[in-house]
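The complex is shown incomplete by one protein chain, all other protein chains being positioned as in the whole.
Right, subunit A next:
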């Protein structure tokens, strides 16, 4: 009996080991985000014959797991946000990218190469949006300063997990850099009277808009498009100061045993056709001017299709500054703007 147990155990270990060795493992978010990565994954498998396995979880949960696993990474490739990507490589959890192995990276906008360790395939924006049926006729958010106006009093919802968008917008309005955000604290405190609530997730944001509980929000453009698709009278505006860009990045896990596969995957992911496919699916902005989006998606507010448009409509912060300032912003926001 004992021998049988040992033999079965060894067989199980061998089977697990074999499956992990034969597959490219990708760490990404669940739901819709995973489905997007699967578009690339299927193409990768078609071309290389290598299967792809997905590990899903929240942004910070996956970072925490990667830190625990450090020398023996669970995933070969990591898909995360730009600023959290910075935390990965600052903690020595990512390989330096060899751009010669990822030739499609040369076709990207300059902002797509986030660091020596991370590269972005698409971006999205956080921008103001509102229910047209619940706001006065002619109401429009052509400047972030509109959010401070009396018409928005007690109607605004902001994310509780990331106050960066409104802080960055306030610095832009004041004509100072995000590093000088101390100067806009009084301005931010003036916004308190207009804030109705703070949402915890994309789902809560959509629900607040759907029920009309908070008819004005700073929200993820993708959520806004989703509400529009459901027939909600939601208008998404890109203020004249620009919309705050959120960047998703790819990085190769340090000490991965499948660096070659990971590089191949990245190269496929950054092909203009693949970027177009992915962004038509997510309704986001591809990081290559060669990626041709469906015309209906290309004209949506907050979708960028050229370098000029990015320069005119996007507020982009580098990942290191973002990662360093975000904790300070969150502390200040929690202590002064919430409750």
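We take it that contacts are C-beta pairs under 8 Å (C-beta built on N, C-alpha and C of every residue); 3 or more make two chains touch, one makes a residue touch a chain; residues count from 1.
Rule of thumb we're sticking to: contacts and distances are computed from a predicted model.
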Hidden chain of the complex, named as in its UniProt record, picked from "Succinate dehydrogenase / fumarate reductase cytochrome b subunit", "ABC transporter permease", "MoxR-like ATPase" or "Na(+)/H(+) antiporter subunit F": "ABC transporter permease"
Listed residues A:87, A:141 or A:266, member touching the removed chain: A:87
Residue among A:44, A:144, A:198 or A:304 that touches the chain left out of view: A:198
Chain not shown: contacting residue from A:63, A:102, A:284 or A:316: A:63
Subunit A, residues in touch with the chain not shown (by the definition above): 60, 63-64, 67, 86-87, 90-91, 154, 160-162, 195-200, 204, 211-213, 323-324, 326-328, 330-331, 334-336, 338-339
